[in-house]
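Sharing a structure, written as structure tokens. Questions coming.
Note that one protein chain of the assembly has been removed; the remaining protein chains are unaltered in position.
And then chain A:
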């Protein structure tokens, strides 16, 4: 990363490591999902075929994954959308590692708590 890595990081570059990790994980998540969504949308517009009967589209992750293999345009779009939705959650998980690397104990705990709450709310939503 920085040249001064071996001499021990200054406080300024410490913060940069965390910010860099988080900024990158968000950017990659957005770019990759946008490309997949765009590919799916272009296929849908060119062929006029969603891959499903009219008024129907997949609403579960296994179904999306299964249909992506057949290049169904709506399944490709949904794969991109699901990746987009996962990006903030991935970002929280990546921050835990970044704060660990930074040796910032209070924030490792804070971020772990946030991730636990996120997972809990995802599970609660499913149970409904």
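The rule we apply is simple: contacts are C-beta pairs under 8 Å (C-beta built on N, C-alpha and C of every residue); 3 or more make two chains touch, one makes a residue touch a chain; residues count from 1.
Please note the rule applied: contacts and distances are computed from a predicted model.
*Asks:* One chain of this complex is not shown here; going by its UniProt record, which of these names is it: "Cysteine desulfurase", "Fe-S-cluster-containing hydrogenase components 1", "Peptidase M75 superfamily protein" or "Probable membrane transporter protein"?
*Replies:* "Probable membrane transporter protein"
*Asks:* Name, in rising order, the residues on chain A that touch the hidden chain in the full complex.
*Replies:* Residues 18-19, 22-24, 26-27, 29-30, 33-34, 37-38, 40-41, 44-45, 48, 50, 54, 57, 59-60, 73-74, 77-78, 80-82, 84-89, 91-92, 95, 106-107, 110-111, 113-114, 117-118, 120-122, 124-126, 128 of chain A touch the chain that is not shown.
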